[in-house]
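Here's a structure for you.
Every protein chain except one is present and positioned as in the full complex.
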Amino acid sequence: MRPFDQPVVEAGRVGGELPSSGSGGRLRAFAPLRRLTADTDLLLNGLCVLFAVGFIALAVRSAAMSGAFISTDSLFMTAVCLMLAGVFMVSPALMLWERGLLKMPSFAIPEGEALIDEGPIHFEGSMRLFLNVLGGLLVLTVIEVALAYFQVPLYIMLTILIGLSLIKAALIVAYFMHLRFERMSLVLTLIPILVVCICLLFIFFPDSTRSLNLRTTRAGAVATPEAR
Amino acid sequence: MAEAETIHDVIQPAAAHAHAPSVAAHHHGPPTGFIRKYIFSVDHKVIGIQYLLLAMAAVLVGMLLSVLMRMNLTWPGTAWPLLEILFPIGAKGGVMTPEFYLSLVTMHGTMMVFFVLTTAPQGGFGNYFLPIQIGAEDMAFPTLNMLSFWVTFVGFVALIAAAFVEGGGPTGGWTGYPTLSAIGGKLNVPGMGSAQNLWWNGQNLWIISIAIFCVASLLGALNFITTLLNMRTRGMSLMRMPLTCWSWFTTAILALLAFPVLLAAGVLLFLDRTADTSFFVPGGLSDGTRVLTEHNGGSPILWQHLFWFFGHPEVYIAILPGMGVTSHVLSTFARKPVFGYRAMVFAMFAIGLLGFFVWGHHMFLSGMSPYTGMAFSVLTLTIGVPSAIKTFNWIGTLWGGRIRFTTPMLFAIGFVSLFVAGGVTGIVLGQTSLDLSMHDTYFVLGHFHLVMGVAAIFGMFAGTYFWFPKMFGRMMSERLGKIHFWPTFIGVYAIFIPFHIMGIVGMPRRYASFEEYEFLRVLDPVVLFVTIAVIITVAAQFLFWYNFFWSIWKGEPAGDNPWEATTLEWSTSSPPPHDNFGGRVLTVYRGPYEFAVPGAPDDYVMQTTPDAAEENQSPLVQGGSEISGNGHNGHKH
Amino acid sequence: MGRALAVFIWVMTLATVWMFVDGRWWFPESITAHGPAYDRQFLISIIVVGLTFAAAQIGLGVMLWRYGSSRRGGNERAVYSHGSNRLEVVWTIVTAVIFVSLGLMGQRVWAQLHFNNAPAGSAQIRVTAQQFQWNFHYPGADNKFGRTDPAKIADASANFIGLDEDSPGAKDDVVVPTLAVQVDRPVELVLSARDVTHSIWVPELRFKQDLVPGLNISVHFTPVKTGKFELACAELCGQLHYKMKSYLLVLPENEYREMAALPPAQFKTRMTELLKKYPLGSVPH
Partner (left out) sequence: MSTEAHAVDQSTLAADWGGGTFPYHVGHKKLGMWLFIVSDAMTFSALLIGYSYVRASSDEWPAPFHFYPSVVFSTVMTLCLLASSFTMVMAVGASARRDKRAARRWIMLTMLGGLTFLVLHLYEWYHLIHDYGLKPFSLPAEWAREWPNAPPLFGACFFTITGLHMFHVLTGVIYLGWIAFKIRRVRHEDVEVSGLYWHFVDLVWMFVFPLIYLMSVYAE
C-alpha cells in the first residue's frame, strides 16, 4: 500500500511534492548544496541502515539478556528498540520506493465494481458460512467454560482465555462485522490502530506489579536496615 | 509546467460513477428562521463560528483568571474590593484565599486546554474550513456536528458552574490527580465536596464537564475523519490537500483514540468520589482522626497513566492545527510553495504517532517504574526530530520568498518563533535525570505555555486574521491587527522566558504564594516584571476583540480572494453560500501551494484552475450532472 | 515591518541568551554526590538547546530581513521550489543523532539513583507526608524502626504516622518535622504519604520524588556538604500546598552521631537547637 498517497502527485505534477531524486534540477536555489549532498545521499541512507541494524541488535540483545523475557519491562525495551529501528528505516525505504526498488501492493478497485447502495448490493457469505462461524464461536466458548470447570491454574488459564477471546473477536470482526469482505485498506487502517493503542495500554502493567511490591499495607514492604 | 500532462485522466471515468453513492446523509436545504439558522444550525459554517465564539468566551475567562493568579502571586494578601462582589466566599473581604488560588489554577488550566486549545482550532476553524478546503458541501454528519457543539457547550456550562457551587471551584489542578481529587472531600479540602454535599461540588462538576467534553470531541473526531476521507472532491488526492486539512485529520485521529481513555478514567474517578469505590485510592489512608477504611486496593498511578495516555496526545491536539495554519499562511504570504510538503505531512503524522508513545515523561517522578521512564525518555527526545523537520521547512518556505507582512503572516511567523522557543526546552525536560530538578517547576510552565499555549494561540490568531474575510465577507483592520501583534508577541516572550529561569532557581508551580521560601527571594523582581508583562499583554488582547466585532459589521468588504491564495475556500464567495460552492462541484487540478509558478500569468495558481491545455475541458461541473461522484449529488433530489 | 520583526527576534534571542548566561538566576549550589553530574548534563543540554534556539531564531530573522516583498523588484517572483529531499534527510539524521544521543546521555544520573539499591551502611529514614506537614521517622539508637499502623494515627495526640509505642524497637523512635542527615554518608529515604500525593524536593539536592499514598518508595542520595536547606512540597496536595515547608539539615558526622544516639525528647530539642545554629545555605567544612 502507498499509505495516504497517490502516484499522480508522486510523478511530480504541480502538486506540492518534493522533487524526486531524478528531477532535482528544479532546485536552482540549492544548487551548491545539492552538489554537496548528491554523494552523501547514499552515505546518509547507509548510515540510517546502520543505525537501524544497531537498534535491531540492541533489541535482540535485550530479548536475549533478560532472564524472563515475558516481563513487560523487557518486552517494552525490545519494542522501543525495534521502533527506533523502524524510524531509521523510513528514509532508506523511501529512497528505495522512489527508485522503484520497493513495490507495495495497490488497492485499486476493479473497474465498474458497484458502489454502495444502488444496483445489486454486494453481500458475501451464506447462511451456511455464518452457521459455521457461530458453531466455531460456540465451540470456543465451551472450551473456555470447560477451562473454568476443570480449574486450570490461573496464569495458564489467563493466557488461554485471552488467546481464545482474540480468536473469537477476530471471527466476529471478520465474518459477522464483514471486515473480511471489505477492502484490505480498511482492514489495514482499523486493526493496526487498535492493536497498537491497546498494546500501549499494556505499559501500565510494570507499575501494577511494582505497586503490589511497594504496598504499604503489605507486611515486610520495606527492608529494614539490619535486614540488608 | 511545459511538460504537464492532461489532468482529466486523473478523474475517474464517468462510468465508474454511474452508480454514484447516494448516501446524501448531509443533504439539507438552507434553513429558515432564526433558531434553525443561527442556534441549532446543522451548517458546518455556523457551527464553526459557534465553536469560535465559545472559545473566545472561554479564552476571555481563562485570561482573566491568569491575571488574578498573577495578582495574588505578586501582591499576596492585598484586598481587591471588586473580587468580593464576584466571589464572596473565595475572596472574603477581597483577599484571595489559597484555595481560591488553586481553583483559579484548575479553572484556568481546564478552560484553556479543553475549551480553547481543543475547541477553537479543531472545532472552530476545522469545522468551518475542512469541508470547504476539500470541496465538500458539508460535514459527513451535520446533525452529529450540531450535537457535538451543543454537548461541548453543556460541558462549558458545567465547568463555569463548578466555580460557583457551594464550597468553591475545583482545586485539584487540571490533571486532577487522585488521591487529592478522589478523597479530597473526606480530607476537608475546599472545592472537593463533603459528606453533606456529595453531588454538587466543584470537583464533581469538573469531572462531569470533561466527561461531556470527551464525548463531544470523539463524536466530532469521527465526523472529521469520515468527512475528510469520503467527501473530497474530484482530483483532491490526499497529497493535494492543504496542510491545514492534514493537521485537522491527524488531530481528529488523536482525539478519536485519546478521549475515550480519559472518558473511562473520568467515570472511574467519579465513582471513586460518589460511590466510594477505590480504583485510585489505596488502603491505609488516614485523615488524622480515622482510617479511611472504605477505600483499599487502588492506585493513584493508574489515574496518572490513564490521564496522560490522553493528556500527551492532547498536547498535540492543541498544537497540530496551529502548525497546519502556520504552514498554510507562511506559504501564502511568502508567495512560495511549502518547502517539503511531503516531509511536512510525514512529520505531522510522526508527531501524532510518537505522541502516543511518550505519555510517561509526565510521570518520571510519580513512582512509575524507573526502567519504563528510561524508555519513555528516549522516545520523547525522538519527537524532537519531526518537530525540527517542521521548523526547518518553515524557514525553508520563507527562503527566497516574496514575503508580504500582513497581520496573519506576522502571527504565523510569531508561531514559528514561539514554537522553537518553547519546543527546544523539551530536550531538557524529556531527560529523566534533568527532570529530577525541573519537574513541577516554572520551567515546565514556561515550556508548555510557550509551545502548546501561546504558539497554538498564535496559530489561532493567524487563522482568524487570515480567514475572517472568508467567514464574514469583510476584512479585519490591518492597522489594528498589527498594533495587536506587537505587544502580544513582545509580551508573551516577556512573560514566559523568565518562567524558565524561575524554574532553574527552583520555583514550584501551583504555589499560592512564594513568601515562605527564602531561596525564591532572588526572584521577586522577576515575578513583578512578569506580572506587569501579563497585564499589558492581556490588555492588548482587547484590541483583538474590538477589531473582531467591529470588523464583522464595519470592516472593509473583502472580495472572494483578498489574499490571492490558492486553496478551494478562496474559489467561492465570501462568505460562502449555504452549500459552499453554489451547487458547483469543483475539480482539483494541482497541489495546494502553487505560488510563483514559472510561466503562469499570476504568481499564484488556484487549485481549481485547469492547465492551459485543458481550458476547453469544462473545469467546473454543474451539480446534478452525471459525473458528480463525490457524494454531493444530494441537490438533484 | 519585516526588518523590524527580524531585529526584534534577534534582540529577543540575545536577551534570552543573556538571561541564561548572566548567572544571576541559576541553580543553588549542589550538595549531593550526583549533583555535579546533573549540573554537567544540564549544562550540555542547555547549550544544545541554546544553540538550536539561537540558530533557528537568527535564521528566521535572516529570512524576514532578506525576503520582504517591498525589497524586491516589482514583478519578481519568489523562487519556485518544492523543497529538497536531501536536505530533509540531512537534517533528520543530524537532529536524530543529536537528540537521541542526548537522551541516552541523560539517563546516567537517573540510572545511578534508581537502578541501584541504597549502598550498604546508608542511614534509613522513613518519610510520611501528610497535609501539610512532613514527618521524618528515625529508628533511634537501636537502629530499629517500630511498627506503624494507620489505625493508631491521631493528630490530636501528635502521633502523625501511627507509631505503635508498644512494638519492639519503637521506644526510642523519633518523629520530627525536619530532615537531618549526616554528611558524606548515603541516605535512604523510604517515602510514603498518608493522605494525598506529595513530592519531596530540595533544590540543592537536585532531587525530587513523589510520595504516593499506599506505596513505600525507596530512594537514596549522598549529601557532600553541610548546612541548612529549604525543603518544599512539589506536588499539588491541597489548599496549603505552598506552606508545606521543612528544612534539610546536613550535619557533620560527630554532630549527627551525637544527636542520633539521644533519646526522643532530647533528640527533638537538639534538632531545634541545630536548626537555629545553622544559617540557610551550605557551610564550608
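Note that the chains are named A, B and C in the order they appear, and that numbering of residues resets to 1 at the start of each chain.
As a convention for this text, contacts are C-beta pairs under 8 Å (C-beta built on N, C-alpha and C of every residue); 3 or more make two chains touch, one makes a residue touch a chain.
As the structure is a computational prediction, the values presented were derived from the model and not from experiment.
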item: Chains on display which the left-out chain touches in the complete complex; value: A, B
item: Selected residue (touches chain absent from view) among B:V151, B:L306 or B:I383; value: B:L306
item: Contact residue for the chain not shown (choose from B:A264, B:I483 or B:L528); value: B:A264
item: Omitted-chain contact residue, chosen from B:S278, B:S327, B:S387 or B:S417; value: B:S278
item: Listed residues B:M69, B:L256, B:V358 or B:A512, member touching the removed chain; value: B:L256
item: Touching the absent chain when the full complex is considered, from B:L229, B:V522 or B:I552; value: B:L229
item: Missing-chain contacts mapped onto subunit A; value: 4-8, 10-13, 22-23, 106-109, 111, 113, 115-117, 121-123, 125, 127, 130-131, 133-134, 137-138, 141, 144-145, 147-149, 151, 154, 157-158, 161-162, 164-165, 168-169, 172-173, 175-178, 182-183, 185-186, 189-190, 193-194, 197-198, 201-202, 204-205, 207-209, 211-212, 215, 218
item: Subunit B, residues in touch with the chain not shown (by the definition above); value: 3, 5, 9-13, 16-17, 21, 23, 25-26, 134-135, 140-141, 144, 218, 221-223, 225-226, 229-238, 240, 256-257, 259-261, 263-265, 267-268, 271, 275-279, 283, 294-299, 302, 305-306, 309, 588, 629-631
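One rule holds for everything that comes next: only the chains that are shown with their structure count from here on.
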item: Topology of the chain contact graph, where touching chains are joined (line, ring, star, complete, other); value: complete
item: Distance between chain centroids, defined by C-alpha means - subunit A, subunit C (Å); value: 38
item: Sequence positions of subunit B contacting 2 or more other chains; value: 282-284, 299, 301, 337-338, 340-341, 343, 367, 371, 378, 382, 385, 399-400, 597
item: Per-residue multi-chain contacts in subunit A, two or more chains; value: 16-18, 29, 84, 87, 211, 214-217
item: Complex contacts: residues of subunit B adjacent to subunit C; value: 97-99, 102, 171-173, 177-180, 183-184, 187, 189-190, 281-289, 291, 298-301, 334-341, 343, 365-367, 370-371, 373-374, 377-378, 380-382, 384-385, 388-389, 391-393, 395-396, 398-405, 410, 413, 416-417, 420-421, 424-425, 427-428, 430-434, 436-437, 439-441, 482, 489-490, 493, 497-498, 500-502, 504-506, 508, 510-514, 516-519, 522-523, 526, 595-598, 603
item: Footprint of subunit B on subunit A - complex, ascending; value: 4-6, 8-10, 13-18, 29, 73, 76-77, 80, 83-84, 87, 90, 111-112, 114-119, 193, 196-197, 200-201, 203-204, 206-208, 210-211, 214-217
item: Of subunit C, residues touching subunit A in the complex; value: 79-90, 92-93, 96, 100, 117, 120, 122-124, 126, 139, 143-145, 190, 192, 214-218
